[in-house]
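Left out: one protein chain. Kept in place: all the others.
Right, subunit A next:
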Amino acid sequence: MGRYVIRRLLQFIPTVLGTMFLLHYMTSLAIQFSGNPVRALFGDRTPPPALLEAITERLGYGDPCLSQKGNWCIGLFGDRLQSVFFHFDFGINLRQREVTDLVADALPFTLKLLVIAILFEAVVGIAAGVLAGLRGGSFTDYLVKISTVFIISVPIFVLGVVVREFVGVKFGNVLRGQDWIPDVISTGMFSPGFKPDYPFASLIIPGMVLGAVSLATTARLTRTSIMENIRADYVRTAKAKGLTNKRVIGVHTLRNSLIPVITFLGVDIGAAMAGAVVTETIFNVPGIGRLVTMSARTGESSVVVGVVTMLVLVVLVANLLVDLLYAVLDPRIRYE
């Protein structure tokens, strides 16, 4: 185990550097080919050259290598790594606020959203997958199969908009017309957008939308995994020993079948962070995702690059933890 952990940690370093470099090179190339991104902030107006230069310098786009097409900008990359890892500095926005501050303000909302999404997809997805896997070819099986195909093929923003309008506005309006329903449910939970008065209730539906896409994958994964394991020898042995069906399924089969599902859920935290960009924009949640979209729309590329760098680091650490967890759960992985 120890050697596995060390090897995995050593592999982690080049991956982090490589991913950061990829991000850096993509932005540098984009700047080299389309010119100074600071101009976008002014729209149609022509800014005074002095002001333009000052902002360019402040946001870190003044380096001469950014005007040479195809240049790798290694020096700039070194500076960036230094400020990220030694000073924890991810850049500033136009009003001189640190990106770390902006993210700290937005983080609680995104965290709540992620927790709701992961919980929802884990509980419902595993339950549906187990039901479908235990009775292959049954009605539940077909239901899970068909509904997963549908959920996968509906882009998350279409799902979000439709849910917001139908559930949040139309159904919510009906609920808000009734007096006997508590406010938490009618104006909190079934609201078309985030409500600061109900910071948790109004995130439930956005969280469910966010979890819906991976919910389908979770259910499918659980289903296949259960179907594979139920035919395994050790399950037959457990049945032959005379254990109750509940114990055979709940302890022997499920524990082994859930290993790939747990791995998927861990990796999915990263995907859900990217999905939060869409969900938070639709439901107007003031989290990290909406910060990214709003800055992207106004052209504040320094904020976008800073926030995405931070998110990518979080995703990488989550993947690392999942790999280590996998080794703990499944001894076969720890080959020496």
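Operating definition for what follows: contacts are C-beta pairs under 8 Å (C-beta built on N, C-alpha and C of every residue); 3 or more make two chains touch, one makes a residue touch a chain; residues count from 1.
What we mean here is this: contacts and distances are computed from a predicted model.
Only one chain is not pictured, and the protein name UniProt records for it, out of "Peptide ABC transporter permease", "Cation acetate symporter", "BLUF domain-containing protein" or "Pyridoxal 5'-phosphate synthase subunit PdxT", is "Peptide ABC transporter permease".
Contact with the undisplayed chain is limited, among A:19, A:56, A:224 or A:284, to A:19.
Of the listed residues A:55, A:117, A:226 or A:292, the one in contact with the hidden chain in the full complex is A:292. Contact with the omitted chain, checked across A:124, A:154 or A:185, is made by A:154. Contact with the omitted chain, checked across A:5, A:84, A:243 or A:274, is made by A:274. Only one of A:30, A:51, A:104 or A:123 touches the absent chain when the whole complex is considered: A:30.
Residue positions on subunit A in contact with the hidden chain: 14-15, 18-19, 21-23, 26-27, 30-31, 33-34, 37, 40, 149-150, 152-158, 161-162, 165, 169-170, 270-271, 273-275, 277-278, 281, 292-293, 295-297, 299, 301, 304-305, 308, 311-312, 315-316, 319, in rising order.
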